[in-house]
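Note that one protein chain of the assembly has been removed; the remaining protein chains are unaltered in position.
In this document, chain identifiers A and B correspond to the written order of the chains, with residue numbering beginning at 1 in each.
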Amino acid sequence: MSPILEVKNLAVRFGPTLAVRNASFTVQKGETHCIVGESGCGKSVTALAIMNLLARNGQRDAKAIQFSGQDILAYSDRQMEDVRGNRMAMIFQEPMTSLNPSYTVGSQMTEVLRRHHNTTRDKAEQRAIALMQRVGITAPQMRLGQYPHQLSGGLRQRVMIAMALMCDPELLIADEPTTALDVTVQAQILRLLAELKQELGLGILLITHDLGIVARVADHVSVMYAGEVIESGRTADLFANPTHPYTRGLIDCVPVPGKIKPGEALGSIPGTVPVIKDGFSGCAFRFRCAHASEVCTQAAPRREIGPDHVVHCHLPRQGADQ
Amino acid sequence: MPRLRDAGFVVGLAIVGLVFVAAVIGPWLTGHDAFAQDLNSRLIPPFWMEGGSSLHWLGTDQLGRDYLTRLLYGARISLFIGVLTVITSGLIGTSLGVLGGFYGGRIDDAVLFLITCRLSIPVVLVALAVVGLIGSSLTLVVSTLGLLLWDRFAVVARATTMQIRSLDYVNAAWCSGCSPLEIMRNEILPNISSHLMVVCTLEIALAILLEASLSFLGLGVPPPLPSWGLMIAEGKDYMFFSAWVIMIPGVALFTLVLGMNLVGDGLRRAFGTQVIK
Partner (left out) sequence: MTRFIFRRALLALSVVMTVMAMAFVLTRLSGDLAISIAGPGSTQADVEVIRKAYGLDRPVLVQFFDWTRLALTGDFGNSFFFKDKVATLIAQRMPVTFTLGFAGLGLALLISLPLGILAALYENTWIDRTASLLVMVGQAMPSFWLGLILMIVFGLQLGWLPISGTGSWEHFVMPAVVLAFTAVPALTRLMRSGMIEALGSDYIRTARAKGLSRSSIIFKHALRNAAIPVVSIAAVQLGFMLGGSIVIETVFALHGVGYLAWESISKNDFPVVQAVVLVLASIYIGLTLVSDILNALLDPRLRGA
């Protein structure tokens, strides 16, 4: 088991707003690690922070960010530029706008290979064609000369994946890659990612808000709330034995046919994710938690529930509620 | 309305306010007549320069008329022409734009065609030609500019009307049986007024600049009215030796137009308007 990415105590702020307060997780080679949470919990910011792609007013801080054993936290811009697209690649949520409308698909794909490795245009095009075939794009030769607006959303996302793989990266970060796509296409893309992970020994960091996706593809999960990873563990463990009230609430929100009885209320967690500013202390979930008490105004301690299962909570739940 | 922290807006408002006050009471305060000639006191420089006199703070022009008084009177002319022109062009342009944006279809096609024709016309040239052929007068300048400068009003009114036309509260008004005129008056106009205000300030600035150009070429406001453009033209013959003759009205013109532009930009920032081309 070799970790591709190790993040320890990542924090990101934009002025007085703390978008990420404490995120620690590890992505193993050949495994998919999911970060799951509601909108506004800081999961996308986490992904951008790892790549050092934050907006101008964003400041990141961490105890360590190790990529394949190297400390990339201290990397300069030039050094990060060499890593991005090359050994670490990222795909985004909106395939419709993530490609430059003025350049052909082919030129955008070959440019990343030629930037990082000295290849001829022909060789680069051949690799692009091969990758396009691998991700299931028909008539790849023709696609090389097409413009992004000529492709559908699903095709564009496949192009993004192929483009991300051009330099044979060790880590693929995928920020909600299927959210903007039709359900059937979603399933295809997820299956494709799983296959590629197996074949190429990729580590995948998948950001999502959809527990269904987590259940399907994740080997390991970190649940984020208001900028903090509040629970993490192997997928099977987490679903079988969720201990943080938020995790339990999330799982309850997903109606399972057969388990839900008619007339029963659907699970929900009242309220929305708060925006955390300077000076905040204690557990961020206490305003929405049904089991909160006095002690929750203190910062939540880190507890190990089981092998490779960690939770940040004063009063973790066990077993079934009510 | 824009906050008082918007420095540009505040400065612009101060400038325009100052010019307005100066225009209204200024000529009366100086104790001189803007048209009274005194051929014995020609081209006296401003008081801070050598040869200046405390009788005429900004000196006199080539016919001995007090420059300060003429300058302040000129402010009246600029503001007068700016505002009247914009009232005319605003009415024309807004009507066309709202009609086109509201009804769409053939009417909109016609409006767009008119706008395109208007944009193709070389404005300065046509204005000059009209004044040149009919004879210069204040009324003619205002009417000509008013009939020529409506395009931005039309474009903005049309674009914003089209945006609003399909919004829910307009549809609600349709459903409750309002007539098109009522809808245009009650729903559309109030909601495009902020955008039109921005256009107003910018068009006033443009009208003032155009009038100055026309008067500079001798085909605008007729002498002896002290339009700033005319003052610059009259001073042109002496400018190499007495540069102040063209500098003073030029600075006044530049400052007023700058002030109006600052106000317009401040309004645009406050209303969150995008520049609609």
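Quick note on the criterion: a residue touches a chain if its C-beta (ideal position, glycine included) is under 8 Å from a C-beta of that chain, and two chains touch if they have at least 3 such contacts.
Every value quoted in this text rests on a predicted model; they were computed, and no experiment measured them.
**Student:** Can you say which of A:Lys8, A:Lys29 or A:Arg115 touches the chain missing from this structure?
**Tutor:** Answering carefully, the residue with contact to the hidden chain is A:Arg115.
**Student:** Based on the whole complex, identify which of B:Leu68, B:Val111, B:Ile188 or B:Leu253 touches the chain you can't see.
**Tutor:** Only one listed residue reaches the unshown chain, and that is B:Leu253.
**Student:** Against the chain that's been left off, what residues of chain A make contact? List them.
**Tutor:** The missing chain touches chain A at positions 51, 53, 80-86, 89-90, 92, 94, 97-103, 111-112, 115-116, 147, 149-150, 160, 163.
**Student:** Across the whole complex, list the residues on chain B that are touched by the chain not included here.
**Tutor:** Touch set of chain B with respect to the missing chain: 113, 116-117, 119-126, 128-130, 132-135, 205, 209, 212-213, 216-219, 229, 232, 236, 239-240, 243, 246-247, 250, 253-255, 257-258, 261-262, 265, 275.
Going forward, only the chains that are shown with their structure count from here on.
**Student:** Measuring from the mean C-alpha position of chain A to the mean C-alpha position of chain B, what distance in angstrom results?
**Tutor:** The answer is 56 Å.
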